[in-house]
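In this view, the complex is presented without one of its protein chains, the others remaining in place.
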Amino acid sequence: MTDTPLRFGLIGTGRIGRVHAANVAADPGALLAWVADPVVSAARDVAAQFGGSATENSRDVIDPERIDAVIIASPTPTHVDLIEAAVDAGIPVLCEKPIDLDIARVDRLRDRVASAGVPVALGFNRRFDPSFASARARVVAGEIGPLEQLTIVSRDPSAPPASYIAVSGGIFRDMTIHDFDMARFFAPDIVEVSAIGTTTFDAGAREHDDFDTAITTMRTAGGALITVINSRHSATGYDQRVEAFGAKGMLQVGNMPIDLVRASTAAFAASSAPFEPFFLTRYAAAYAAELAEFIALARGDASTSPSFEDGRAALVLADAARRSAAERRVVPVRFD
Amino acid sequence: MTDTPLRFGLIGTGRIGRVHAANVAADPGALLAWVADPVVSAARDVAAQFGGSATENSRDVIDPERIDAVIIASPTPTHVDLIEAAVDAGIPVLCEKPIDLDIARVDRLRDRVASAGVPVALGFNRRFDPSFASARARVVAGEIGPLEQLTIVSRDPSAPPASYIAVSGGIFRDMTIHDFDMARFFAPDIVEVSAIGTTTFDAGAREHDDFDTAITTMRTAGGALITVINSRHSATGYDQRVEAFGAKGMLQVGNMPIDLVRASTAAFAASSAPFEPFFLTRYAAAYAAELAEFIALARGDASTSPSFEDGRAALVLADAARRSAAERRVVPVRFD
Amino acid sequence: MTDTPLRFGLIGTGRIGRVHAANVAADPGALLAWVADPVVSAARDVAAQFGGSATENSRDVIDPERIDAVIIASPTPTHVDLIEAAVDAGIPVLCEKPIDLDIARVDRLRDRVASAGVPVALGFNRRFDPSFASARARVVAGEIGPLEQLTIVSRDPSAPPASYIAVSGGIFRDMTIHDFDMARFFAPDIVEVSAIGTTTFDAGAREHDDFDTAITTMRTAGGALITVINSRHSATGYDQRVEAFGAKGMLQVGNMPIDLVRASTAAFAASSAPFEPFFLTRYAAAYAAELAEFIALARGDASTSPSFEDGRAALVLADAARRSAAERRVVPVRFD
Partner (left out) sequence: MTDTPLRFGLIGTGRIGRVHAANVAADPGALLAWVADPVVSAARDVAAQFGGSATENSRDVIDPERIDAVIIASPTPTHVDLIEAAVDAGIPVLCEKPIDLDIARVDRLRDRVASAGVPVALGFNRRFDPSFASARARVVAGEIGPLEQLTIVSRDPSAPPASYIAVSGGIFRDMTIHDFDMARFFAPDIVEVSAIGTTTFDAGAREHDDFDTAITTMRTAGGALITVINSRHSATGYDQRVEAFGAKGMLQVGNMPIDLVRASTAAFAASSAPFEPFFLTRYAAAYAAELAEFIALARGDASTSPSFEDGRAALVLADAARRSAAERRVVPVRFD
């Protein structure tokens, strides 16, 4: 089977969907066979550029005669049903995060996924970023000793439109969800969550009773403390940092510079360009590595892809953070 | 009066006391007149090196015939009585932090200090560090817009002995106290505090039911969120950083390097020396500037020295952090 | 013509040839039509992967019926004849540097190229590196005032084999040639050259009477001073830096890090990974931009591609450096 390229179905042709389409087309082990989008012209456009047939109906795609693996990049409310259909059809799934905003829906799907024996991977792309992956591997290898503190700074370049905020599920389930997965990437054994949030600059967040600024802290069973610092805007670009600290030292992942130029004048020294502002560029290597890992997973090779359970765990943490911010207290969490 | 050097009394000749003695001796506007320490040989030693008479009795020093200003660098339990004596004698005071571990004792002194009209400054040296002072001035000047997030990393090189932990009042009143003042330096209008702590490496902390690792978050009336990340140890040296973030950008204060050398080999690039590990060296310029400011204060010139009220406010925050960590909830604070 | 992809011929399928083949295949404005290599299996391999027909005879490719543009990536001694054949056939050329090791051969071709009206571009890829291009554009825009000093550090990760040294034309024509072009990119009006070289570590260089370490200085008509610092090895990776200095400040281009992780331990702080060691990775974006520029040039759009004259000028500087190092004196240069 290694010699035949995997036939991929793609459901959803937004920005992320197109990134996956390009990566499938560029990978010698895969080809794009089917593309689905309710806006069929968008599906046709992607198929014309990267290969495959187009349809407006995602159910046309989920067919083992037609595809060997499926990428779900459609809107969040469609994820659960599509995962279920793929699992029923025995087709490995790579689904964009979050699985769903409603943990109850996720839990109803949970046993089905667990018993099906079909790989379901979650699109937590940051795990595949070479720098975050390297830092985590070095922590696991003991370079800094047992992890004592993990600090994640995660700030988007600018707040999304109010219409997006309205259906986003709130900052913790929409934005911090990536940081919850990153936290678990370094420290899976989280046992409690505290969070506070404020709204100081974004009218959309205020309108929909959401936060534009938030701090989440977590404690692990082993006593490590984790801090996530979020903002919905960042003048200097996409601010994505991690600092892992232990008895022997620390490992810090910094921001991606736009270029390698530094300017010095009478006013300042060593001024760099702003951070890369666009998440698809910042994480371009991560998306490609994520796909390669999913291909290995779909082929049955051993894999570390973030799983359905990882997707659920991030949602559990997000819900705990919401509750903590509302109830102004520490909230214990369990993943079992 | 500007032309006559201020006669200083120094009470306490530990490490900090000696730093103050040297700075008094080096300042053309001041001279060391009296030094007190129960270990009179230590007092004599300091007086021999930096000037003045020595005594074992601090009350010999607090005498307007003998001194124009007093520095209290003796153990914390002595502070309240010495401040009171100095205020009663009309002698301006620079007192090391904290005022006391017991807010009730502080509050009993509070009205006396407020009504006396005698300057009482608290030794929050970090406010005088050129880098922290510059960053704060730039925030006040609006360079990053209104402050939205303040992140303070504050890690000591190594944990103190268990015997010190036993009388320290706990990490929040002993170590975080500096960070509480730094937080108020940037954002005075704090309204609530949350804190969590763990003990993962220090037997002394465990023995005395203290934390060796802690995260404190605060919210201001204006909606800014503050995070303080503490550890009692840091392999790379004294880790003292601040990041102020707003709509227009951010200002970061980094660690002080030991030297300006960077090494690159087959294994790594641009490796610097560890951070300056010794707090008296890291903050040498700050201690000198603190004294200069106190001299101006004692002379009646306008001054921004951290005040008795600042010292009390830091203690209020520390007590709130202790309560939050114990009760696992957000604790509101008021400074009035 | 803009709508029809340009049909490309590729002559030579070594490392650089394959990079060009991949970039042609990835560019929607181009397709690979013919691939030539005396080792025809290599040509077939590249054609199978990136498109087109394969041949062992480069003259089969240079045919306006078959291709619209040609990339010459074959060994240096073949360049002059192939350029001439392409120019005679009216086919735009992108030729890898150097044109030839013998300036007399280059000069014999010169008039032919100048009068033909067919674009001939030289593969000085570094001009297209986003960081070098940005720094140069900012210098041209006056950000640092008139250029006063340009310092280029250019060190390869490791020395080539002695067999390569034997036919390389020596360090100035083989390695510094890129730096001569970079110098002219920032400062075209060079009027004199001085160079010194030594051989301290590379047996191959010693065997073939070449240098492994060299410093070249140049002066421009406007009085700017240029320094090129070369070494055939660099333990930390591919060391490629430029510093442009003027009255208003300086612009520095630093090395490309492998990742964004920095480590701090008891021994050091902020240690980065070594520099990216592989030139094809370091300059991947530059090769892609170079091809895009050449496509625009071949289509007749305005272009700044380094030209045949730029290729000749770099060789003039290299020859002057050789003479200076041999005669131990400053050597004047002219490009007319």
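Chains: A, B and C, in written order; residue numbering restarts at 1 for each.
Definition applied: a residue touches a chain if its C-beta (ideal position, glycine included) is under 8 Å from a C-beta of that chain, and two chains touch if they have at least 3 such contacts.
Computed from a predicted model, the values in this text were never measured in an experiment.
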Absent-chain contact - pick from B:Glu143, B:Glu192 or B:Glu309: B:Glu143
Options C:Thr217, C:Gln240, C:Ser264 or C:Ser307, residue touching the unrepresented chain: C:Thr217
Footprint left on subunit B by the chain that the document does not show: 130-131, 134-135, 138, 143-144, 248-256, 259-266, 270
For subunit C, the residues touching the chain missing from this view: 146, 148-149, 151, 153, 155, 192, 194, 196-201, 213-215, 217, 219, 222-225, 227, 229, 231, 233, 235-236, 245, 247-250, 328-330
Residues in subunit A touching the chain absent from view: 235-237, 255, 257, 263-275
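The definition used in the following text is that only the chains that are shown with their structure count from here on.
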Proportion of interface numbers common to subunit A and subunit C (over half same, under half different): same
Distance-maximising chain from subunit C - centres being C-alpha averages: B
Numbers and ranges of subunit B residues touching at least 2 other chains: 235-236
